[in-house]
Structures are given as C-alpha cells and as structure tokens.
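First the structure, which I've put down as structure tokens, then a few questions once you've had a look.
Missing here is one protein chain; the remaining ones are kept as they sit in the complex.
Chain nomenclature is as follows: A and B, assigned in order of appearance, with residue numbering initiated at 1 for each chain independently.
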Amino acid sequence: MEVYLFYIVATIAVCTGVYLIFEKNPVFSALYLIQTMVCIAVLYILLEAQFIAAVQMIVYAGAIMVLFLFVIMLLNLNIGQEKKDALPYQKIPAILIGIALFAVLCIVLKSKLLQGKQGEYTTAYINNVGNTKLLGNLLFTDYLLPFEITSVLLFVAAIGAIMLAKRKI
Amino acid sequence: MINASIMTFNILNILPILVLAGFGMIVLVTDVLSSRKWVNRNILAYISLIGIIIAAVLTRSSTGTTLFSFNESFVTDNYSLFFNFIFLLCAGLTILISHNYIKREDINYGEYYALILFSTIGMMLMASGADLLNIYIGLEVMSISIYILTGFKRSKLISNEASLKYFLLGAFATGFLLYGISLTYGTTGAINLKQIASFIAEKGGMSDPLMVIGMGLLIVGLGFKVASVPFHAWVPDVYEGAPTPVTAFMSVGPKAAGFAAFLRIFLTAFGSSHLEWQKIIYILAILTMTLGNVSALSQTNIKRMLAYSSIAHAGYLLIALVSANDMGVSATLFYVLAYIFMNIGAFAIIIVLSRKGDECIQINDYAGLGFKHPLLAIAMTLFMLSMAGVPPMAGFVGKFYIFSAAIKSGYIGLAIIAVINSVISVYYYLRITVIMYMKEPAREFVPLTISPLMVAAIVISVVGTLQLGIFPSKVMEIAQRSILMMR
Partner (left out) sequence: MITITHYLVLSAILFTLGVIGVLIRRNAIVIFMCVELMLNAVNLSFVAFAHYLNSMQGQLFVFFTMTVAAAEAAVGLAIIVALFRNKETVNIDDMNIMKW
C-alpha cells in the first residue's frame, strides 16, 4: 500500500516539477510548484514527520506560494514577455548539465547507504512521545540559539520587504 | 517521558550578538523618533558605533577561554573572537564611511545601520558556529541583510539589478550548500562538526562517495560566498551596482565570514581527510587568483577593478586553506585583518571623491589627483601598494605569511604561481598611482566635503595598513594564539 502511494505521489511530483520548468505562464508554474509541494508533504507523512508535513502545507504551499502568486498577479506578467524565454543555445547545455548532475548523484546513491551513526529517536519512540512534542522539546532546549536567531532573520526580512517594495518611505 | 530541562548556558558567550541585536533595534526606534523631528538623524551613526564598540569590548573581555554552549553548537574560542573582532572592525569602518554617502544619496534611513549590525550578527554566528545549523542560519542572516543593502538605492536601476543578480545567484548557491549539508548529515548522522570529525576518524577517512559529494557541494556553497572562481560571476556586477560603502562592506565582511566557516568546517569536521579536499581547493585557488588578476588588468571602472582584485585576494586566502596547517590559519586571520584596512581605505577614497549623480569611478577620473589633493593621493597610493604586496605594507606581510604556510606544507608550485600572480597584480594597482601622479587632470576636482567620521576612517585604515606592515609581530602573535584552541 505504502509502496503504491509512494510511487503515485513521486510520479506526480516529478511530472509537476517538469511542468514547472517548461511552463510558459508563470501563474501555472506557481500552481505546479504548489502541487509538487503538496506531494512532498504527503511523503513527509509517509516518513512520519507529521509536524513538518503540516508546516509544509501551511507555510510553504500556503503562505510562500500565495506570496509568489500575489506578486505575479501584482506585476501582471503575461505570456508575451515569456517569448524570449529559454534561449535554444542555453537549453541543451543546461539539460546536459542536469543529466550529468543527476547521473553522478544516482551512481553515488547506489553506494552503501546509511552507514551514519544511528540516533536514539526510533519510530516507536517518536510515536510514543509525539513528533511535534519531540521537535518542540529540541527547539527550545538544544537548538535554542538558532531558533532565537531566526527572529533576527525574520526581522531583517520584514525590514527588507518594506524598504525595497514600499512606494514611499 | 521527556525530561525537558533548559540546559545551562553562559549568556556571556552570546553577549556581543545580543548587544548588536539590541542596538540594531535602538537604531530603528531612534529612526522613527527622528522622523518626528524629536532627535537629529545624524546620531544614528553614533549609536551604531557605540553598539559596535561595546560589542568589541565584550569580545575582548572573553578572550583566552574555550567555551562550548547550546549543546556544543556554539563555541567561544580565540579563533571566533578574533573573527568577531574583524567583523566588528569591518562594520565600524563601513559605518564611518557611510555616514556622508547615504545622506548625499538620499538613502539616510535607520534601516541601513540596523542591517549592517544584523548582518554582523550573522557573520559572528558563522565564525562561532560549531554545528552546520548555526553556520547555515548565520550565513542566511548575513546574506539576506546584504541583498537588501545592495538594493538600498531603490530608485536607481543599477542598484536594483545588482541586488536581483546577487539574490538569485545567492539563493541558487544556498541550495547547493544545503544539499551538501544534507548529504553530510545523511552519511555521518550528525550536524555537529566535532561529531562529524569523530565519525570520519572512526571510519578511517571518507570511504563513502556520497560524503565526498556532500563536501564538494559545501565547497560550492561557501565558494560562492567568498567569491572564488568559478562561482564568481556575480562579483563585478554586484560590486559595481551596490552603493559604494556597501561594496566596501561586502568585499570584506562576507568574505571573512565565509573563510571563517570554511576553515572551521574543513579543518574541524573534515580535518582528518584533508587530502581529499586539498586537491579541489588547490585548483580553485589557482583559478581564482589567476582569473581575478588577469581580468582586473583590463578594467576601466575602479569598482569593477577592485571587484576582480577581491576575487584575486580570495584566491590568496584559499592558498592558506590548502596548506591546512596552523600557520595557514593564522596567516588567514592576519591577511583578512590587513585586507579590511586596505580595501575599506581604498573605497573610502572613492567615496570622498564622488558626488551625487557623479560616482567618479572611472580610473581616468583619478588623473591629477596627486597635485590637487596630495594627502588623499598618498593614502590611495598606500592602499594600492599594500594590495599589490609591496613592502613594508600590511599586504606584503600577509602574503608573505600565506606563501610561507604553503611552502611549509610542501606546495611550492602553488607558492610560485601565487608570487607570479602578485607580480601581475602590481601592474593594475600601480596604474592608478601612475595616473594620479603622471597624468594631467581630465576633470575638475570640486572642493571636497569631508566629514570627521570619514577622516577617522581613512586615518584608521592608513595607520592599520602601516602598523600591520611595519610591526606585524604583535598581531601575528595574537593570530597564532587564536588557533591554538581551535581543535
């Protein structure tokens, strides 16, 4: 059952990914990307990362992509501007680079995986305590510093968005 | 089930970061007050400088200890403190040279100073991060602040374009860096640098090809930040388009932070298998300095010339990384410090000579400067000679240490190529000096309006360049002490 689900979702993710990069209309590109993100959220649930799956849906597919769509609509980009898109002489090398990159990654992935140190958070343990609780516990104890620095990051982003995009300061 | 205990940590470790964050917010609040005409907007620069000085004093006071805090993810040792000092110096000098410029260009907003302080926080986190998560977050705080600063002249198309180019390529490079982190994590099961190191040592080197790929992707991501060839395409355009003080800042700060992280990751985590990455960095170093120097030869715009020269300097610093010995690390520290003085000094002179709407950035604009403003010309000559590596300037001593480190590790060929490169670089640095003194002025030099802050910046840079060049031993001693506790 899980195997079928994985293959179906993975196929959809790859197809929408391909559509994303070849679609002329940026609005459709954004919608395909949302589709890919939803697929990845499903995979997160298969991987028993429920909290991350929820955040993926809410923040990524929800907030960030809506921001993209909003900007595309705001700038009123039409397909006419896309005519100059994808210069032919750049397309072939790019795809070749992509295939080469993928081939290298796949050859390497055939190597013996998972020699890394196994952690203590087994599936049984996570299910027993709860994914969100564990993650929150880690965030507020061991990884408190990066969590707090993230506030600086978001603050900078807010300043930046206002500084750059506001019509009149 | 979970014992949720708040682990103990010494708040002193992160106090400089907290001070900078606090002063960044004070600057923003004061900016709001000044827009109501309650306070003078000029004090914003002074407030930020006070913040930087307090942070520097705090940094100074905690030297001589090695403290791990936050579950060993944040380390305060002399190495990170030396780099913190470098970042603070860089931010301080940038604020000194910015004050007049942003008033003149009508971008005098408090956000400018706040963003410089916030990006300094990111750099400090990169230098002190002992796990990949902290280094990544620090890198992002730094980069995002600088993307915004690059586009700060929002009504100028050139600034917008530079910002967009930097942003898109920066985000692209971040993707590679993140993939590298992911593969490193997946193959070692840890994100803490020490745990990665002990895992690799246990396995007896990098047996896993996936780990090698991950390391390669880390090199791509960090190589972008330090502007090494072939990830340098953004450098000239972004340096040209950004506001000049921001160019000065980003030619030094992110580069220093990038090298701080580079050295920390590669010497701590991948230190036991240095033979694998030394070959890659070796080639990158040769390409970076050669391409930087050769491209700089034909530039007519001084900002672009300094951009290529900064690529070349990244190449010299990569040599120190290749040598991977203690001397290389201390040479990096020394060289970065020297580079701050000479590079920000040179940009300070460019800013002094520019006016609103007339950036004065063609090299020919400097013709006759030697007769009109002899002091400025002397200062510029000093900085150029220092960058070219002419004794007795700081640049010469820095290069000398780096090349000695390479020779000590047995990379004699690399040292020879580096010396040839420095000789090439003398041509384009001296060309500016020659134009300043030998050519008739092609244009009028209007009377200069030079603020006390700018004078302070130029004086500090000149003194620093000479001090490090003539009496390098004291700073070098501090640099050597800084690395003792690194591993």
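Keep in mind that, in the parts below, a contact is a pair of C-beta atoms (placed from the backbone, for glycine too) under 8 Å apart; a residue touches a chain by one contact, two chains touch by 3 or more.
None of the values given here were measured: they were computed from a predicted structure.
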Contact partners of the omitted chain among those displayed are A, B
Option from B:I191, B:L385 or B:I402 whose C-beta touches the chain left out:
B:I191
Omitted-chain contact residue, chosen from B:I144, B:A394 or B:V462
B:I144
It is residues of chain A that touch the chain not shown, namely 2-3, 6, 10, 13-14, 17-18, 20-21, 26, 29-30, 33, 36-37, 40, 43-44, 46-49, 51-52, 55-56, 59-60, 63-64, 67-68, 71-72, 74-75, 77, 81-82, 84-87, 90-91, 93-95, 97-99, 101-102, 105-106, 109-110, 113-114, 116-123, 131, 134-135, 138-139, 143, 146, 150, 153-154, 156-158, 160-165, 167
Determine and list the chain B residues touching the chain excluded from the picture.
133, 136-137, 140, 144, 147-148, 151, 154-158, 160-165, 167-168, 171-172, 174-175, 178-179, 181-183, 185-186, 189-191, 233, 236-237, 240-241
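To be clear about the criterion, only the chains that are shown with their structure count from here on.
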Please work out the Cα centroid separation of chain A and chain B, and write it as a whole number of Å.
30
Across the complex, what residues on chain A touch chain B?
104-105, 108-109, 111-119, 128-129, 133-134, 137, 140-146, 149-150, 152-153, 155-157, 159-160, 163-164, 169
List the residues on chain B that touch chain A in their complex, please.
1-2, 4-7, 9, 14, 17, 21, 28, 69-71, 73-74, 109, 111, 114-115, 118-119, 121-122, 125, 133-134, 137-138, 140-141, 144-145, 147-148, 151-152, 154, 163, 185-190, 195, 199, 203, 207-210, 213
